[in-house]
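Below is a structure I'd like to ask you about.
For this depiction, one protein chain was excluded, whereas all remaining protein chains were kept in their positions.
Entry: subunit A
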Amino acid sequence: MRKMALAGVLLVIPVVVLLWVPHYAKVEPKLFGFPFFFWYQFLWVFICSALTWTAYKLTLSARGKTTHKVGEDR
């Protein structure tokens, strides 16, 4: 159950970060000529992907693949 909660937290992080626009709607610091606003969001594509993959692994190990027994409902 703790693993599932952790997976939930990992999934919520990118949503909260990207909806909190004021913290990244700025031009400086630039990277390779890209204003911060743009490269920061590109960076989050990768971070979000990594977080989602981690969450996926967590849900797998938390439940096993087919661990349900007959009559067990959850």
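Just so it is clear, a contact is a pair of C-beta atoms (placed from the backbone, for glycine too) under 8 Å apart; a residue touches a chain by one contact, two chains touch by 3 or more; residues count from 1.
Here is the rule we go by: contacts and distances are computed from a predicted model.
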**OP:** Consult the UniProt record of the chain that does not appear here and report its protein name from "Potassium-transporting ATPase potassium-binding subunit", "NADH-quinone oxidoreductase subunit J", "Sodium:solute symporter" or "Manganese/zinc/iron transport system permease protein".
**Re:** "Sodium:solute symporter"
Subject >> Absent-chain interface as seen on subunit A, which is shown >> reply: 8, 11-12, 14-15, 18-22, 25-27, 32-35, 37-38, 41-42, 44-46, 48-49, 51-53, 55-56, 59-60, 63, 65-66, 68, 70-74
